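Everything below concerns the one structure shown next.
In this view, the complex is presented without one of its protein chains, the others remaining in place.
Let's look at subunit A:
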Amino acid sequence: MVSLFWLPTVAVVEVSWSRSRSDLLLPAMMGSCEARLQESLTSSYSEWIVEALEDLPGDLNFLITDPYIAGHPIVFASRGFLSMSGFSREEVVGRNGRMFQGPDTDRRSVMEIREAIREERGMKISLLNYRKDGTPHWILFQLCPVFVKGDGRLVHFVSVQVPIPRRRSCFARPALRERVVFGACRNEVRSDLEFRSCLPFDSYEDSDNRGLEGEERREAGDREKQKAMEGTNEILLKLIHYSKLTGRVVCGKRCSPVPGIAPLCSSLCTSLGRIKQSFVLTDPHLPDMPIVYASDAFLSLTGYCRDEVLGRNCRFLRGPCTDVGTSQQIKDSIRAENACTVRILNYRKDGTLFWNLLHISPVRNSSGKIAFFVGVQTDEGFENDKHALSPAIWQLGAVGAVKVAVRSLSSGVGPSSRSSS
């Protein structure tokens, strides 16, 4: 699968830590990252979901991705997918689907998938992907968003991939007899007696296909389309079934949006997830201006987990030694809708102090109205290697990236477009 959740990004540079600090923190961060990938599925569909997905037919090639985790990573890869692509599970989970693109992948198709993801809608397209050994192969890529039935919030994307076999002509339909013969000679699919799997979908193993596949554009036929659709339905049924155990039932079609506090849409989260600096977004239209987004770097810096900060006002970072005047200064600039930079003494969850070079700025949406305030934190006490960018530029770079991401939102046609008026 390809994916391109490439909204205006900022540098793909690691979070800045001094060496001593990174040595301490990196394993912990990585650990929490893995945990987050696992929880992505289990929190929505109970702890039995992985086993249930493994029970799906072995020739069903699919991935599940989580747009709310930074980098929009793959959180599940089916056995069929792994055998088709040649990657191991460890090599795939946690990575972005763009890893399967290669030099001859059509850029326009890539853009179409990126747009579908941004707009949180389903789509299908013929696509040239690459296996681990570097050989290209044509697939029918079918993308399907998964929503929570209650609040219409997107949770995951399922992408089913059906290999497209080489045909003599795009338009000639092989006779049924021919199909059966072809299907029957394929050992690896014979075990499954369903009609679908008798078809030569897994022809990627055919030696005559190797190396040739990339040359000519292949369009999916009715069989591939049917297989992709049936596969998508099967996966959705599993997800729906197991989501009932968690009390938050999912569905494949967005239900009407629920009034009240709408969560940030996935495309905004995807683009924000790419911004490596420590920052939070707060919503000035909600009572007490709560945090509605916190970056991974913010959580590492402050030691809180996401659930502990979302919905709260930023003042929990202050403590007895925090200067009241500085807090007032922040309040005043927010009221005046101005940007400001202050040096403020903040507290981590464990009670330790740090001098925070804090920059706050209003962020406008495509209607030109203030949708959020962004606060970018820099821990003054730590050396960093940001390619020699000064902390100020680094910080303002995050502000710019947030502004570009928010501004590209509600003018989009996405159904979940957020506007704050």
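In this text, contacts are C-beta pairs under 8 Å (C-beta built on N, C-alpha and C of every residue); 3 or more make two chains touch, one makes a residue touch a chain; residues count from 1.
Rule of thumb we're sticking to: contacts and distances are computed from a predicted model.
**Q** One chain isn't displayed here; going by UniProt, is it "Origin of replication complex subunit 4", "GDP-D-glucose phosphorylase 1", "DNA-directed RNA polymerase subunit" or "Anaphase-promoting complex subunit 11"?
**A** UniProt lists the chain that is not shown as "GDP-D-glucose phosphorylase 1".
**Q** Can you say which of A:R36, A:H72, A:R118 or A:R223 touches the chain missing from this structure?
**A** Per the contact definition at the top, the residue touching the missing chain is A:R118.
**Q** Of the residues in subunit A, which ones touch the absent chain?
**A** Output for subunit A: 2, 4, 6-14, 96, 98-103, 106-109, 111-112, 114-115, 118, 121-126, 130, 134, 144, 149, 170-171, 217, 219, 225, 229, 232-233, 236-237, 240, 251-253, 271, 339, 361, 363-364, 366-368, 386-390, 392-401, 403-405, 407-409, 411-413.
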